[in-house]
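Here's the structure, in C-alpha coordinates; my notes come after.
Now for chain A:
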Amino acid sequence: MVAFVLVASACGRDPKVTYARLLERAASWSASVQFTAEMARARYVPRAFVHDVLSTSVNALATIRRQIQDDRDVDARSRTQTADLCWRLAALVEEADRARALPDDRALRDIEIRLRAAAQAARGLVPLETPW
Partner candidate 1 sequence: MDKTLDLVRDVLDVQLIDNADCRIGRADGVVLELRQDGPPRVAAIEVGAITLARRIHPTLARWLRVLAIRWLPVSIRSVRLPMSLCRESGVDIAVDVDAHADRRLLRLEKWLIRHVVQRLPGSGA
Partner candidate 2 sequence: MVKNLTKVGLGIVTSVGGFLEVGSIGTGLQAGATYRFSLLWAIVVGTICVAFLTEMTGRLAAVSKHTVVDAVRGRFGFPFHAWPFGAQVIVDLFVLASELGGAALAWQLATGISIRVWILPITFGIWLLLWYGTFDSIEQSVALLGLVTLSFAVAAWRLHPDWSDVARGLLPQRPQTDPTQHAYLAVAILGASISPSLVTFYSSGAVEEKWTPKDLLPNRIVAWIGMGFGSTVAMAVVIVAALVLAPRGIHADSYQQAAALLSVPLGRWGFTLFCASLFIGCVGAALELALDLSYIVAQTFGWDWGENKRPIEEARFALTYTIALALVMVPSLLGIDPLKLTMFSMAITVLALPLVVGPLMVVMNDKQYLKAHTNGFVTNAAVIAIVVVAFVLAMLALPLQWLGA
(Lines give C-alpha, C1' and ligand atoms only; values in the text may rest on other atoms or scores of the structure.)
Protein backbone atom coordinates (compact mmCIF):
# COMPACT_ATOMS: atom_id res chain seq x y z
CA MET A 1 0.00 0.00 0.00
CA VAL A 2 2.81 2.38 0.93
CA ALA A 3 4.72 1.44 -2.21
CA PHE A 4 1.63 2.10 -4.31
CA VAL A 5 1.16 5.58 -2.85
CA LEU A 6 4.81 6.44 -3.39
CA VAL A 7 4.87 5.18 -6.98
CA ALA A 8 1.61 6.94 -7.76
CA SER A 9 2.92 10.15 -6.29
CA ALA A 10 6.18 9.86 -8.24
CA CYS A 11 4.21 9.46 -11.45
CA GLY A 12 1.84 12.27 -10.48
CA ARG A 13 4.44 15.04 -10.15
CA ASP A 14 3.82 17.00 -13.35
CA PRO A 15 6.79 19.29 -14.17
CA LYS A 16 4.48 21.78 -15.91
CA VAL A 17 2.40 22.15 -12.77
CA THR A 18 5.53 22.55 -10.64
CA TYR A 19 6.82 25.30 -12.96
CA ALA A 20 3.41 27.00 -13.10
CA ARG A 21 3.23 27.02 -9.29
CA LEU A 22 6.62 28.75 -9.11
CA LEU A 23 5.39 31.49 -11.43
CA GLU A 24 2.15 31.84 -9.47
CA ARG A 25 4.10 32.17 -6.24
CA ALA A 26 6.16 34.98 -7.78
CA ALA A 27 2.98 36.66 -9.04
CA SER A 28 1.48 36.22 -5.57
CA TRP A 29 4.41 38.14 -4.07
CA SER A 30 3.83 40.98 -6.52
CA ALA A 31 0.16 41.06 -5.49
CA SER A 32 1.14 40.98 -1.81
CA VAL A 33 3.44 43.98 -2.20
CA GLN A 34 0.68 45.91 -4.00
CA PHE A 35 -1.80 45.01 -1.25
CA THR A 36 0.61 46.07 1.47
CA ALA A 37 1.25 49.36 -0.33
CA GLU A 38 -2.51 49.94 -0.54
CA MET A 39 -2.89 49.35 3.19
CA ALA A 40 0.14 51.55 3.93
CA ARG A 41 -1.33 54.43 1.94
CA ALA A 42 -4.50 54.11 4.03
CA ARG A 43 -2.26 54.12 7.15
CA TYR A 44 -3.66 50.77 8.23
CA VAL A 45 -0.23 49.14 8.66
CA PRO A 46 2.98 50.50 10.23
CA ARG A 47 6.12 51.38 8.25
CA ALA A 48 8.05 48.56 9.95
CA PHE A 49 5.61 46.01 8.53
CA VAL A 50 5.96 47.44 5.02
CA HIS A 51 9.73 47.01 5.29
CA ASP A 52 9.24 43.43 6.54
CA VAL A 53 7.03 42.56 3.57
CA LEU A 54 9.38 44.17 1.04
CA SER A 55 12.52 42.50 2.42
CA THR A 56 10.80 39.11 2.76
CA SER A 57 9.48 39.33 -0.79
CA VAL A 58 12.96 40.14 -2.16
CA ASN A 59 14.35 36.99 -0.50
CA ALA A 60 11.40 34.87 -1.61
CA LEU A 61 11.69 36.08 -5.21
CA ALA A 62 15.42 35.33 -5.23
CA THR A 63 14.65 31.76 -4.14
CA ILE A 64 11.92 31.37 -6.76
CA ARG A 65 14.22 32.73 -9.45
CA ARG A 66 16.89 30.17 -8.50
CA GLN A 67 14.32 27.36 -8.59
CA ILE A 68 13.14 28.48 -12.05
CA GLN A 69 16.69 28.58 -13.37
CA ASP A 70 17.39 25.10 -11.96
CA ASP A 71 14.22 23.59 -13.48
CA ARG A 72 15.62 21.49 -16.35
CA ASP A 73 12.16 20.23 -17.34
CA VAL A 74 11.36 23.64 -18.85
CA ASP A 75 12.88 25.00 -22.05
CA ALA A 76 15.75 27.46 -21.60
CA ARG A 77 14.00 30.40 -23.32
CA SER A 78 10.94 30.27 -20.98
CA ARG A 79 13.18 29.88 -17.97
CA THR A 80 15.27 32.89 -18.93
CA GLN A 81 12.21 35.07 -19.58
CA THR A 82 10.43 34.22 -16.34
CA ALA A 83 13.61 34.33 -14.26
CA ASP A 84 14.21 37.79 -15.68
CA LEU A 85 10.68 38.84 -14.66
CA CYS A 86 11.41 37.66 -11.11
CA TRP A 87 14.66 39.56 -11.09
CA ARG A 88 12.97 42.76 -12.28
CA LEU A 89 10.24 42.37 -9.68
CA ALA A 90 12.77 41.83 -6.89
CA ALA A 91 14.83 44.81 -8.09
CA LEU A 92 11.75 47.09 -8.05
CA VAL A 93 10.82 46.02 -4.56
CA GLU A 94 14.38 46.24 -3.23
CA GLU A 95 14.84 49.73 -4.64
CA ALA A 96 11.63 50.91 -3.02
CA ASP A 97 12.63 49.33 0.29
CA ARG A 98 16.02 51.09 0.21
CA ALA A 99 14.39 54.40 -0.59
CA ARG A 100 11.84 53.81 2.20
CA ALA A 101 9.14 54.43 -0.40
CA LEU A 102 6.31 52.37 -1.86
CA PRO A 103 7.04 50.61 -5.17
CA ASP A 104 5.32 51.62 -8.41
CA ASP A 105 1.98 49.78 -8.51
CA ARG A 106 1.71 49.88 -12.29
CA ALA A 107 5.11 48.28 -12.82
CA LEU A 108 4.33 45.59 -10.23
CA ARG A 109 0.96 44.91 -11.83
CA ASP A 110 2.51 44.63 -15.27
CA ILE A 111 5.02 42.00 -14.12
CA GLU A 112 2.31 40.16 -12.19
CA ILE A 113 0.13 39.88 -15.30
CA ARG A 114 3.03 38.52 -17.34
CA LEU A 115 3.90 35.96 -14.68
CA ARG A 116 0.30 34.76 -14.46
CA ALA A 117 0.05 34.52 -18.24
CA ALA A 118 3.23 32.44 -18.30
CA ALA A 119 1.79 30.19 -15.57
CA GLN A 120 -1.43 29.70 -17.54
CA ALA A 121 0.61 28.85 -20.64
CA ALA A 122 2.69 26.35 -18.63
CA ARG A 123 -0.48 24.61 -17.47
CA GLY A 124 -1.55 24.37 -21.11
CA LEU A 125 -4.48 26.74 -20.60
CA VAL A 126 -5.49 29.65 -22.85
CA PRO A 127 -4.25 32.82 -21.08
CA LEU A 128 -7.18 34.54 -19.37
CA GLU A 129 -7.64 38.07 -18.09
CA THR A 130 -6.80 38.03 -14.39
CA PRO A 131 -9.88 38.90 -12.27
CA TRP A 132 -8.35 41.86 -10.42
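In picking the candidates, the idea was that all candidates are chains of the complex that A comes from, given by their letters.
In this text, contacts are C-beta pairs under 8 Å (C-beta built on N, C-alpha and C of every residue); 3 or more make two chains touch, one makes a residue touch a chain; residues count from 1.
All of these numbers come straight from a predicted model, not from anything done at the bench.
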Among 1 or 2, all from the same complex, single out the one that touches chain A. 2
Where on chain A does candidate 2 make contact in their complex? 1-2, 5-6, 8-9, 12-13, 17, 21, 24-25, 27-29, 31-32, 34-36, 39, 42-49, 51-53, 56-57, 60, 112, 116, 123, 130-132
